[in-house]
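Scroll down for the structure; my scribbles are underneath it.
Note that one protein chain is taken out, while the other chains of the complex remain in position.
Per-chain residue numbering starts at 1, and chain names A, B and C are given in the order in which the chains are listed.
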Amino acid sequence: MGMANKGLRLAAVGAVTALALAACGGGSSSSSDSSASGGAGSGEPTKGGTIYYLTNAEQFDQIDPQRIYTGEDLAFFNGTIYRTLTAYKFSADAAEGTSLVPDLATDTGTVADGGKTWSFTLVDGATFQDGAPITCADVAYGVSRTFATDVITGGPTYAISMLDIPTAEDGSSAYKGPYTGEGQELFDKAVTCSADGKTVTFHLNKPVPDFNYTTTLLSFSPVPKAADTGEKYGDAPVASGPYLIESNKNGKGGKMVLARNPKWDPASDTYRGAFPDNWEVDYGIDPKVIDQRTMTSSGNDSFAINNGIEPEQLAVVFKSPTEANPEYNGRAISTLDPYVRYFAINTQKVPNLKIRQAIAVALDREALRKNAGGDFSGDYADGVIKPNMGQDFAPTGMWDTLLGQKIPDTGDPEYAKKLIAESGEAAPTITFDYPQSPTADKAAAIVVDSLGKAGITAKPNPIEPGQYYGVVFDPEKAHELINAGWGPDWPNASTIIPELFTPTGGFNLSQYDNPEYNKAVDAAKVELDRAKQAKMWQDLNTQAMADVVVVPTRFGREQRMAGKQVGPIYLWPAYGSWPYGQMYAGQ
Amino acid sequence: MTDLSPAPRRAYIEVEDLSVQFPTEDGLVRAVDGVTFSIDKGQTIAIVGESGSGKSVTAQAIMGLVNARTADVTGHVWVDGQDIVGMTDDELRKMRGSTMAMIFQDPMSSLHPFYRIGAQLTEAVNVHNKVSKKEARDRAIEMLQKVGIPSPEKRIEDYPHQFSGGMRQRVMIAMALINSPSLLIADEPTTALDVTVQAQIMELILELQQEYNTAVVLITHDLGIVADAADQVAVMYGARVVESGVIDDIFYKPEMPYTLGLLASVPRLNQVRADRLDPIPGNPPSPIRLPSGCVFNPRCVYKDRVEGDLCATERPALLPTDLGHMVRCHMSKEDREAVATIALGTLGRETA
Amino acid sequence: MSAYVVRRVISMILLLLLLTFVVFILFSLLPTDPARLTCGKSCTPEIIEANRHRLGLDLPVLQQYWEYLKGIFVGRVYAQDSPDPVVCSAPCLGYSFKRGEEVFILIKEGFPATFWLALGAFVMWLAAGISVGVYAALHRGKWQDKTVMGISLAGYSLPSFFLGLMAIFFIVIRLQLLPYPSYISPFENPTQFLQTMILPWIVLAILYAAFYMRLTRNQMLEVLGEDYIRTARAKGLPERIVIRKHALRAGLTPIVTAAGLDLAGLLGGAIITESIFSLPGIGSLAVNSVNDADLPLIVGITLVTATFIIVANLIVDLLYAVIDPRVRLA
Partner (left out) sequence: MSTSVAPSALPVVPDEDEEITGRSLRQIVWSRLRRDKTAMVCLVILILLYLIAIFAPFITSMLGVDPYSFDGESISDSGGGPIGAWGGISSEHPLGVEWGTGRDILAQLLYGLRISLLIATTATILTTFLGTTLGIISGYAGGKTDAIIGRTMDLILAFPFLLIILALSGVLTQRLTQLGVPDGNPSRILYLIIVLSIFGWPYLARIVRGQVLSVREREFVEAAVAMGAGRPRILFKEILPNLWAPILVYATLTLPTYIGTEAALSFLGIGVLPPDTSFGGMLGNSVSYFSVVPSYLFIPGTVLVILVVTFNLVGDAVRDALDPRAGRV
């Protein structure tokens, strides 16, 4: 059900505060597009030193492994303090960088029963920070926490939807998590341990061919039962990776310091480099300051990394959307991120297809893109699956054919008027929900203006960023047009299409409920032939665009930068993040 | 100051052609315009007039309290042979509080609310005398005793708000006289007080005047007080002295129509047919726009006794009419006496 | 005197109670549902209901208020009947589930930055405002006075955020005289602390000083026109003693007390200045709490800030009674 969270987090960026470390979800990126322009990656990694992670956020959204759901945070914590059964390979290459490698498990899992049973055997010598060996029980306990939905909030809920545990009458799982213990026996049947405690087996309610991708999520990482403090576990989590949290103080001026975990045995972990002695996350720094410090790269700032560049500096750092200026060559990245930006159209409130088409046709996508930063902000989108998704992507032809004729990027108000006339309805008045920020306010102005040219009255409805999704997910409060963004959890459109366009999806802002479409989605989900499945996703993507469930505006591009002495410099396709587990300070 | 030959002065205080002008945005304010009078030690001169007539500014000019930076002071104020006008700030300051002292109208606001009265009294001693704390304190207690404050050694620790109005004025008098000044200026010293207290305070002032042989300049609009206390009177109107002389001249042989009006407006116990007072018609002039000619002419009911429009065009001079009796009026002496007879006669009072 | 103190303290406590009540009611009536906000994406009505119960939001408003009041003194445990209760120790001003922290602790963490900001600005503006104000009063009507009044008018006509942004633009970006502000405790790194605080201090001090110049000047002019000042001059006191001992004492008392109230107001957070200079104070916390719709935090900050002002009112009044003997009998 859950989903990569950038949509959520993105909402907060640019507002006065961005609480979570702004970030990414999964997804691959074609390396040809990435401008990790050589250089930095070539240096030999050195051990020791500290890497400084500069951020405007004032705290991590979550530190509790079962609650983390922000791409960048998943990558960061997975690379430093939490181990998972499986993980993505560190590589800039799109295919390689999203391929699986074993981490806590000895291999990437054994499938049986036509995809309904998955087993993982734990490596020898893996321990928690207190020296206790990590056992199957710890993994099972970690997974079980996800079921305590009243305590462990915010994290992915794949365990609940996939594990073979019956549901109660109200549709929720019959297992209520380890704190109440209600239905514990049901969970114990679904997740079993071998006698030696070395092998964990997951029994699923239906075949999941890519279940071992799911287990890369931190919600499948081990938690020692004795140390679990429920809601407050994130305050003092137990590390299983090469680092532990030495101190953490949230807020402006605060920082999180990671120090080496003395009990971590490199022999048990071939996945992580664990080069620097320390990590320091500096919270609450003004984005302008982050830019300036990273650009200058003097003193400790030569070991700094950031995860975003302010629009005003883009033209300073980059020659073009794909190439950095010589001065910053080798330490600045501009590449497609995993996200698609779009406006969801509430199909319950705008049931007439012609009207939805008119809205899509009238929107001035060029102005919107310019406002977001022009070509630095990304390419025009024609669907919700991005080119960097690999085989699941195919052009939908949305702006060429799907709407009846070719639609220019600036919109076609005359044609939109015609579509309204054909709709048999009067030109509508709609409200545009968006999380408030200065840039978003300007985008809203563009929406109002361009729809207005087609006779559609649009009213902007700015919502405080922290409350945004709370409002738009409430069917009572959501309006006709809803600003959104989405990135997949792993490189399979199964983490996009069902989430966005079916009633059981977690991100169905359009409130789209088309029985035929739902059926086709269910079929695609369980299709074991990956190539066939890819074709199905492509068709479903095109179909949704033809039905104008959303108006895709941009395939997002992002820019980030590091100090002169940090490596390697590339955007890790797995999470659209830095390859934290492989990074080093000094070369 | 280069006064080469100070002529021998007959009087201790000699005010000569004193003028005070304030330039303001609304125009030049003539607060005092050519005031002249004189008195000796132990004597009292009362300056009477309506509010705004310039009497208070005259008093402040004598004390040197008119700020030279904001006002234009001309003429002479001779105090014991020294001209106040033109003195440096410091010379003036040294005279204030020692040679000359002042009592103000409102004892409620004239004492600093934050300091004990003892501190305020000893401060006055210390500024002019090098004495010990104890001596200053003793002197303060002695003065409080003199002005009739009971148990002064205790009250000296009190704050002004703990005293009644009359008591505060006594404190003010004590403070004024603590350095035995030879000139005391009392600016409406009883106006703000209860009627019963007024007499006591005046009595106290006169009593202490005897003791210290002080020259007193009494500013007031209360002719009753004048009659009891003053030796000489100067009547001011529109920034000028319009009539001056010894008390009997002013009360019984007034010659200026304004003085007549002033006297007529005072209720008297011996006044038989006093069914209504006789106020002067009209309002006092604005100091910004003093009437040309005689300042009183717009309100003067007798100006037709003067030929032509002399009253409105030419400023009358302050001229002696008798020995020591000066009048500023265009009417002839005969007319003035005739007018006075009529005016005082209507009051049912016999002429002297 | 002591009866006066008791009376004042009692009326202050009543006002504080009234204040907590008004704030509580005001925010209880908001349609924003705190229970919904604590719920993640996978939200069902059951979870919201459970959260509502955990937060005690299912109780009648008056009882919630009582629980809240009680919590301030004896602490509070949320979700007592659940296996995972949240303890909020006294003084409990609520618990921010959004941040997973007690409101009191969040405010306490924000306090140092706000405190230093307010204190430094306070010292600067009082020093500048009073000295310049007195100077202007003594040169009343002269060019010095007119200049001061002009500067003062310009000063309080500048919106704080414009002044702050200009300071950053010129001092930090263009002339690079100072690094970008980045707050640190003065005990940890005094140099960086001063480098960070100097601009916000100046910006805040200019705004207040402009106002206090006028206030001081007018107050001094009023006092200089008082009869007792004339009395002091008539005594023959040198002008500087008249000014320092007699005029300043009376003239500055109301100014210093007014400044006390302003200081208290600032201790509740200078929202705009803190936002512009990235200071991790109560003002920034307040803006964040609004953006996140973090109701317990908003309520907590409102209460703490208002309490500062009310308590400062009391202190100032009592202090006034000490300084001005006339008040003592009241």
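Just so we're on the same page, a residue touches a chain if its C-beta (ideal position, glycine included) is under 8 Å from a C-beta of that chain, and two chains touch if they have at least 3 such contacts.
Keep in mind the model is a prediction, meaning the values are calculated, not measured.
Engineer: Considering the whole complex, which of C:E101, C:D227 or C:D324 touches the chain not shown?
Structural biologist: For the chain that is not drawn, the touching residue is C:D227.
Engineer: So which of A:I68, A:V208, A:A274 or A:A367 would be touching the chain we can't see?
Structural biologist: Checking each option in A:I68, A:V208, A:A274 or A:A367, the one touching the absent chain turns out to be A:A367.
Engineer: If I consider the whole complex, including the chain that's not displayed, which of B:V15, B:V48 or B:V66 touches that chain?
Structural biologist: The one listed residue touching the chain not shown is B:V66.
Engineer: Touching the hidden chain in the complete assembly: which of A:I446, A:A478, A:V521 or A:A562 does that?
Structural biologist: A:I446
Engineer: For chain C, which positions touch the chain that isn't shown here?
Structural biologist: 15, 18-19, 22, 26-27, 30-32, 140-141, 145-146, 149, 153-154, 156-162, 165-166, 169, 173, 218, 221-222, 224-227, 229-230, 233, 265, 268-269, 271-272, 275, 286-287, 289-290, 298, 301-302, 305-306, 309-310, 313
Engineer: Would you write out the residues of chain A that touch the absent chain, in ascending order?
Structural biologist: Contact residues on chain A toward the absent chain are 14, 16, 288, 310-315, 318, 320-321, 364, 366-367, 370-377, 410, 436, 438-439, 441-442, 444-446, 448-449, 459-460, 462-464.
One rule holds in what follows: only the chains that are shown with their structure count from here on.
Engineer: With one step meaning two chains touch, work out the least steps from chain A to chain B.
Structural biologist: 2
Engineer: Going by C-alpha centroids, which chain is farthest from chain C? Tell me that one.
Structural biologist: Between chain C and the rest, the longest centre separation is with B.
Engineer: What whole-number Å value describes the gap between the mean CA coordinates of chain B and chain C?
Structural biologist: Each chain's C-alpha centroid was found; their separation is 54 Å.
Engineer: Please work out the Cα centroid separation of chain A and chain C, and write it as a whole number of Å.
Structural biologist: About 41 Å, centre to centre.
Engineer: Residues touching two or more other chains, restricted to chain A: which are they?
Structural biologist: Chain A, residues with two or more chain partners: not present.
Engineer: State the interface residues of chain C toward chain A in the complex, per the touch definition above.
Structural biologist: Within the complex, chain C contacts chain A at residues 32, 36-44, 46-47, 50-51, 54, 82-84, 86, 98-100, 109-110, 113, 180-184, 275, 278-280, 284-285, 287-288, 290-294.
Engineer: Looking at the complex, which residues from chain A come into contact with chain C?
Structural biologist: Touch residues, chain A against chain C: 1-3, 8, 15-17, 19, 58-59, 148-151, 153-155, 157, 170-172, 179-180, 230-232, 234-235, 250-254, 284-286, 288-289, 292, 464-467, 469-470, 473-474, 506.
Engineer: Report the residues of chain C in contact with chain B in the complex, numbered from low to high.
Structural biologist: Chain C residues touching chain B: 141, 226-228, 230-239, 241, 246, 249-250, 253, 323-326, 329.
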